[in-house]
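With one protein chain withheld, the remaining protein chains of the complex are depicted in position.
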Amino acid sequence: MNLTLKIWRQKNKNDKGRLETYQVSNISPDSSFLEMLDVLNEQLINEGKEPVAFDHDCREGICGMCSLYINGEAHGPDRGVTTCQLHMRKFKDGDTIYIEPWRSAAFPVIKDLVVDRSAFDRIMAAGGFVSVNTSGNTQDANNIPIPKDDADKAFDAATCIGCGACVATCKNGSAMLFVSAKVSQFALLPQGKVEATRRVHNMVKQMDEEGFGNCSNTGACEVECPKGISLENIARMNREYLKASIISEDEE
Amino acid sequence: MALTGLFLVVFLLEHLYGNLLLLKPDGGAAFNEYSHNMTSNVFIRIVEILLFLGILAHVVNALRLTIENKKARPVKYAVNKPAANSSWFSRNMGLTGSIILVFIVIHLSDYFFEYRVEGLDGDETIYGEVIESFKNLWYVIIYIVAFIFLGFHLNHAIQSAFQTLGINHPKYNPIIKKTGAALAFIITIGFTFIPLYIYFTMH
Partner (left out) sequence: MSTLDSKIPEGPIKDKWTNHKNNIRLVNPANKRLIDVIVVGTGLAGGSAAASLAELGYNVKAFCFQDSPRRAHSIAAQGGINAAKNYQNDGDSIYRLFYDTVKGGDYRSREANVYRLAEVSGNIIDQCVAQGVPFAREYGGLLDNRSFGGVQVSRTFYAKGQTGQQLLLGAYSAMSRQIGKGRIKMYDRHEMLELVIVDGKARGIIARNLITGEIERHSAHAVVLASGGYGNVFFLSTNAMGSNATAAWRAHKKGAYFANPCFTQIHPTCIPRSGEHQSKLTLMSESLRNDGRIWVPKKKEDVLAIREGKKKPTDIPEEDRDYYLERRYPAFGNLVPRDVASRAAKERCDAGYGVNATGEAVFLDFSSAIMRYGREKANMLGEHNASEERIKELGKEVIEAKYGNLFQMYQKITDDNPYETPMMIYPAVHYTMGGLWVDYNLMTTIPGLYAAGECNFSDHGANRLGASALMQGLADGYFVLPYTIGDYLADDIRTGPIPTDTPEFDEAEKSVKERLNKFINNNGKHSVDYYHRQLGNIMWNYVGMARNAEGLKKAISDIRALRDEYHKNVRVPGSADEFNPELEKATRVADFLELGELMAVDALNRNESCGGHFREEYQTEDGEALRDDKNYAYVAAWEWTGDPSEEKLHKEELKFEYIELKTRSYK
């Protein structure tokens, strides 16, 4: 396959950035999208030019490191996959492909296609945990039975890989799907319920401080999420949040 | 947005009931009486204030959220395909809302302002005024277009409000969605049918 690539190049966070055009040829349709970028980079290095920086690590769709807004869609045109699992057979010979970084005020560009998603870590640090020490002296794992459905739903929410596609794709740049997945996971489990009120309050507060936009329920995040995290989680978080706002005795 | 929105939906239903009285073949007696009650009842006056506050809150909140949302993405995508993952109307609530707001202003200046602030001339009735307006083709078109936008606005808004309030259950989600769509449809059809009926039967 021969392709024309329009790639966002930006030297660092202070640079203005621009789209630049590159040609790659003889790309195997069986190679992955990132392997296609590897070929481009090899080519650029051999030409004495600076290769394109992009985030990636596990290349099997689980670490959440890869990103990329490809031809107007987060993680490209395929569904239920991350960019590293996207294969070139989804494109046609001669295609022009636009490759841009996630766009969000909360995800500033570090270089080229690499963005800073540490806002997610700060939201997690605000409440994305159960406050137990790792003593090993907790009660036996089977002491509290958990209904299978709850455990399964908690698991489904917990499969979020924190890639940020939801933010990237949301017209408002909202992080509700990400935050709600974590809030839901714990809200569904007895171990997490104990501090559910505090958790949802603190996580939402941090989310707002990070500069993410608001949820207007377009549902785009659910469609583009590579892990199929459900909108149900957002509703659950809203419910938890309302509950927290009404019953909380805290000043906040 | 959800609470004020749902409150406004309730008002719309009530308003639709009132408007349907226009169709009662009694020369406008029922409608005039209804309108009169609307202005004389103290309870209604309180609700009216709440209604204005509701609209105001809905608009102010929408503006605030829109500004925040714009700020959340300072650099736009060069290529974006939002249609691949969401409907046009769900993404353009601000636009449809603005159109509706413009209509509300026109609407209020025509009726509410005249009726409540200036007062009617001796032989004028509110019924007469309405029938007169609906004989104007342009007015009918504006009216209908506004309500079509309102319909799409509501179609997204009602289910969205439930989602925002966390009222969500896999079993009942389809019912909520369908009920929302049905309400949006009834309100749109109900409101647009009246001017059409008047325009074509009384013109």
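Letters A and B name the chains as they come in the text, with residue numbers starting at 1 for each one.
Heads up, the rule we're going with is that a residue touches a chain if its C-beta (ideal position, glycine included) is under 8 Å from a C-beta of that chain, and two chains touch if they have at least 3 such contacts.
Keep in mind the model is a prediction, meaning the values are calculated, not measured.
Undergrad: Wait, the hidden chain, what does it touch out of the ones we have here?
TA: Taken over the complete structure, the missing chain's partners among displayed chains are A.
Undergrad: Touching the hidden chain in the complete assembly: which of A:M1, A:I110 or A:L242 does that?
TA: A:I110
Undergrad: For chain A, enumerate the residues touching the unshown chain of the complex.
TA: Contacting residues on chain A, toward the hidden partner: 11-12, 28, 30-32, 34-35, 38-39, 41-42, 44-46, 48-51, 53, 55-60, 62-65, 78, 81, 85, 87, 89, 110-111, 114, 116-118, 120-121, 124-142, 144-148, 151-152, 154-155, 158-159, 161-162, 185-186, 189, 191-192.
One rule holds in what follows: only the chains that are shown with their structure count from here on.
Undergrad: Using Cα averages as centroids, what's the distance between chain A and chain B in whole Å?
TA: 37
Undergrad: Along chain A, where are the residues that touch chain B in the complex?
TA: 6, 8, 19, 69, 71-73, 77, 98, 100, 103-106, 169, 171-174, 211-220, 223-224, 231-232, 234-242
Undergrad: Tell me, which parts of chain B touch chain A in their complex?
TA: 65, 68-69, 71-82, 84-87, 90-91, 93, 156, 159-160, 162-168, 170, 173
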